[in-house]
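Missing here is one protein chain; the remaining ones are kept as they sit in the complex.
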Amino acid sequence: MLDKETAVKVARLARLKLDDSELENYSKVLSAVLEHFNQISEIPTDGVEPLVTPTEMPVSVREDVVEKSVDSSRIVEAAPEMTGRLFKVPPVV
Amino acid sequence: MDLHNVSMSDLANAVRSNKVSAAEVTKYFLDRIAALNPVLNAFITVNPHALSEAAEVDAKVARGDDPGPLAGVPVAVKDLLCTDGLRTTAASKMLENFVPPYSATVVRRLQGAGAIIIGKTNLDEFAMGSSNETSAFGPVRNPWNPEYVPGGSSGGSAAALAAGLAPAAIGTDTGGSIRQPASFCGVYGLKPTYGRVSRYGMIAYASSLDQAGPMARSTEDCARLLEVIAGHCRFDSTTAKVDVPKWSSDLNGELKGLKVGLPKECFTSEVEEDVERVTQNAIEALKKRGAEIVEVSIPLSKHAVSVYYLIATSEASSNLARYDGIRYGYRADFRGRTSVDLEEFYSRTRGEGFGHEVKRRIMLGTYALSAGYYDAYYRKASQVRRLLRDQFLKVFEQCDVLLTPVATSPAFKLNSRLMDPIAMVMNDVFTTSANLAGIPAMSCPAGFSRDGLPIGVQLMAKHFDEARLFQVSFALEETLEREERVPHVF
Partner (left out) sequence: MFFNAYEAVIGLEIHVQLQTKSKMFCSDSAAFGGSDNEHTCPVCAGLPGALPVVNERALEYSVKTGLALNCRINPRSVFSRKQYFYPDLPKGYQISQYDKPLCENGHVEFFLDGHRKRVSIVRAHMEEDAGKSLHHGEYTLIDLNRAGVPLLEIVSGPDMRTPAEAAEYARTIRRIVRYLGVCDGNLEEGSMRCDCNVSVRKRGESRLGTKVEIKNLNSFRFIEKAIEYEIIRQIDCLESGDPIHQETRLYDPDKNRTFMMRSKEEVQDYRYFPEPDLLAVELDAEWIQKVKQNLPELPLARAERFMNEYKLPAYDAFILTQERDLADYFEEVAHACGNPKSASNWVMTEFMRELNEAKKEPFDAPVSAKSLGKLIELIDKGTISGRIAKSVFAEMWQTAKEPETIVKEKGLVQVTDTAAIAKIIDDVLTANPSAVTEYKSGKEKLFGFFVGQVMKATKGQASPAVVNDLLKEKLKS
């Protein structure tokens, strides 16, 4: 169950400003799908290691070499607001 | 000449042998897009540099350099893959004006093979949807009947192919997003084995499920595309270091001794009559070519959708945390405000920048990962995922390929299912298993509904055995009664 009160909490955790009708709708829809998803709770899984990546290969690593793949001036060019080459945001306390 | 009726492989050969120039080919498809896209809405952005890129290919041909296996082939790329200098939106208001400073590995490999990125195709916002109706750029229409959806999330790529706006396309598939629109639009679409194709530069929906793959109008074209985009990538450490075979040169429809498994869980009453008929036809065709049909069972597959949604939304809630209006993308308007609280800054930016379906999935995923629910949802789903994958591994001891419907129905009407989330979710009932298990799966056109809408069948094989899929798909292509492959209205 994802009641409206929970929905408010979750929305805050996810940093989503939702209006009342959205909260109402999401809590209704998500409660319905969660009820359906709850079927999996009956599948016995004691001692089963969760599977994250379906092909469980060993990780491939990279050598410790400095390399510029993209000019860093291009990294900042899409920013909505800048001061010089720094990203600008509201005050953080 | 009607270049849109020429196969991708033939086009490439024609450009390579200087029978037609890449510029001519590109111009032809650009014109066709200009004429038809206003109706279909398959493209979000057309590449303004396509002609000059084609000219470079022609210059190579003129110099006698190898222009690459996809020389001059216009490719429609789903707007979820970053293209350096070309707007990439994920069909979201959040990235409405985002121009990436780098290209996805898949894009670079296509360009390296001589292909022309003709444009970026429409999709469900952040690939979240099965009908292409959640796009912030409006829905795509199905070329076979514009009243119907093209499927999703790679709806734009499928529609572009079906309408002959491009001879080849790239889609991405997290729970069926290549296969279901391929089925709805009557084209071929392959979701490769997880780790076969680099995800670098592909905007993430659910990292452990996402794979980009080829979409085309023939098995051979599909194979050729995959040959170009597949292979280990040093920027994606989840890509496998396995050989990339030259599948296209090995195609034959000989199926003697091949065992085709039919999972009984996929042949239920939920499947509509048209789909069932087309699927049976396909089974008969395979029998004709010498395949042995066996019934198999994958009991947990009926839970695949639940497992899929819990895992996909959990990962998505995290993958989409980076859209905060700081370094790129949409930022809520706070002009005229003397002070802005940081939390409000985030919440309004994200609340306004994301569409409903995306917000809904972020909510679900955030909930499934939150304290107190993690074990019951995310962790439980990941455990069932292992059991499900193991059942697939087991079933491939009994057969070489699995055959199932792609979806329970052909394409449905626009706006008909948006209000019913369960029905929407159930669209993915046959396709999500392959993503969870990480196995390759393909959708092949197999027939039409009584209303004249295309219907595909799904083939699945074990990890890295795409060869089997191409083999069976090729047999179907050769054996099934040929029907027109481009909708007559276009």
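By written order: A and B. Residues from 1 in each chain.
Criterion: a residue touches a chain if its C-beta (ideal position, glycine included) is under 8 Å from a C-beta of that chain, and two chains touch if they have at least 3 such contacts.
Predicted model only: the values in this text are computed from it and were never measured.
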Options B:N145, B:Q280 or B:S318, residue touching the unrepresented chain: B:S318
Candidate in contact with the missing chain, chosen from B:V294, B:L342, B:L393 or B:I422: B:L342
Touching the absent chain when the full complex is considered, from B:F98, B:Y330 or B:F392: B:F98
Candidates B:L3, B:I203 or B:L436 - the one touching the absent chain: B:I203
Residue in contact with the excluded chain [from B:F137, B:W247 or B:Y328]: B:Y328
Contact set of subunit A toward the excluded chain (per top definition): 13, 15, 50, 52-53, 56-70, 72, 75-76, 83-93
Residues belonging to subunit B that touch the chain removed from view: 81-82, 88, 90, 95, 98, 100-102, 104, 199-204, 206-208, 234-238, 314-315, 317-318, 320-322, 324, 326-328, 342, 346, 366, 369-371, 374, 378
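Criterion: only the chains that are shown with their structure count from here on.
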Averaged-CA centre spacing for the pair subunit B and subunit A, given as whole angstrom: 22
Contact footprint of subunit A on subunit B as seen in their complex: 98-102, 193-195, 208, 232, 234-235, 237-241, 300, 303, 306-307, 309-310, 317, 324-329, 331, 334, 339-348, 350-352, 354, 356, 359-360, 362-364, 366-367, 370, 376-377, 379-387, 389, 421-422, 425, 435-439, 463
Of subunit A, residues touching subunit B in the complex: 2, 6-7, 10-18, 22, 25-26, 29-30, 32-34, 36-37, 39-41, 43, 45, 48-55, 57, 59-62, 69-71, 74-81, 87, 89-92
